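Every protein chain but one is kept in place in this view of the complex.
And now, chain A:
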Amino acid sequence: MSSVNPPARFSAEFDANSQEFSLAGVVRPRSADEIATSISTLKEAIEEVRGVLYINVKRLIQMNNTAFHAFVRVVLDACRARSDLRFVIITSSVVGWTTRMFAHLNKLDPQITVEVYDSKFYPGQNFVENTSFIPILRTQTKMTWRHERAILPRHGMRPGIVMADICCGIGDFAVLVQKDFQPARIVALDHSRASLAYARDVAAGFGISGIEYTYGDASEMLLEGNQFDLVTCRHSLQIFNRPDVLLGELYRICKPGGRVYVTNEKNSHCLGEPRSQSIQWTYNEVAKLFSHFEMDVELGPKSRRYLADAGFEDIIVESFMVTNLDGDPRDFADVIMAWEDVYAGEMAVKRGDSAEFIQRFRQGFQDHIFAALHPKGYAGWPIWVASGRKPL
């Protein structure tokens, strides 16, 4: 073991606009003196705020008792000195011990309340985390893998790497990667307990071990920074209302010199012959429907810009088209059927669409299936792949 000091893994910041003091990372000092600057930041924050100070520890990965006592001391002293001030501590349901440790503070002083942050991140969350989304994910990955298997090596995939698949869904991508590329380590993270349970069942059923499925919030991950050679995030930037925040997290956990790989769609570009017009109408509506729930399923071609804005270099973008000719056309039809079930059967209903609209909406999916299964038909689903290197 080396005696070199590890790089700074901890931050304590105050944002005056939101009256929020945030602790993030790993803090295990030998004495409180080592965190004197952070303690001063907290004291200054207390001086500055009016009414309430939010203390955000959602991204606090580790904090030893020495640091805990030091920060708590400041807060408790402030409670005594300032009856006008309230403290709201925000912990994450993902990090079990912080939730337990901080929950006690309310017992020490009623001016302190503790909130556990979870879910309800954005309007579309419920759809994608629901079990009814599972058939979509299962059928999709089956179709995309034949393309991505050939594409991935150009984006940094190779045996022996340490990788993470963020927003892994039911984990089928991780299983395929492990089988075909043998990385040294795969962490697969998602915020859907239903999908993770499914993933673990599948892995157990196939006797697959070594994929570390973990529950987490991709926009505030418990994973330490700079540790993965390759971070993949498929079909998921497009479902976040703040893709830049998610991308920032992917960047953080990626090693300098490593790559972040994202795939996204442009749903309005799904196509088919015959019946192209009905198909096109429906997929234009799909894009509008998702945008109603603050999801941008047109993101694919924008991924180059997102990666550039996030600070990546050596950005590579390519696209591929999943079609009914890729294999058994019924597999393609299964994808469309799964879409129709959720998009028309759940999301449009949730938006409050009329029966006429939903019928026409469904017709486009049916026509897409018709095109896929037609002996002379052609049906396509285009996908954009983009990756960038985190600078050294």
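General observations
Convention: a contact is a pair of C-beta atoms (placed from the backbone, for glycine too) under 8 Å apart; a residue touches a chain by one contact, two chains touch by 3 or more; residues count from 1.
Everything below uses one rule, namely that contacts and distances are computed from a predicted model.
Between the names "Citrate/tricarballylate utilization protein", "Sarcosine oxidase, delta subunit family", "Ubiquinone biosynthesis methyltransferase UbiE" or "Peptide ABC transporter ATP-binding protein", the one given in UniProt for the chain missing from this structure view is "Ubiquinone biosynthesis methyltransferase UbiE".
Considering the whole complex, the residue from A:Q62, A:T113, A:N284 or A:Q366 that touches the absent chain is A:Q62. Contact with the omitted chain, checked across A:A81, A:L108, A:A308 or A:L325, is made by A:L108. Contact with the omitted chain, checked across A:V94, A:C270 or A:V297, is made by A:V94.
Listed here are the chain A residues that touch the chain not shown: 1, 3, 5-6, 26, 28, 30-32, 61-62, 64-66, 68-70, 72-73, 76, 94-97, 100-101, 104-105, 107-108, 187, 189, 200, 209-210, 212-216, 222-223.
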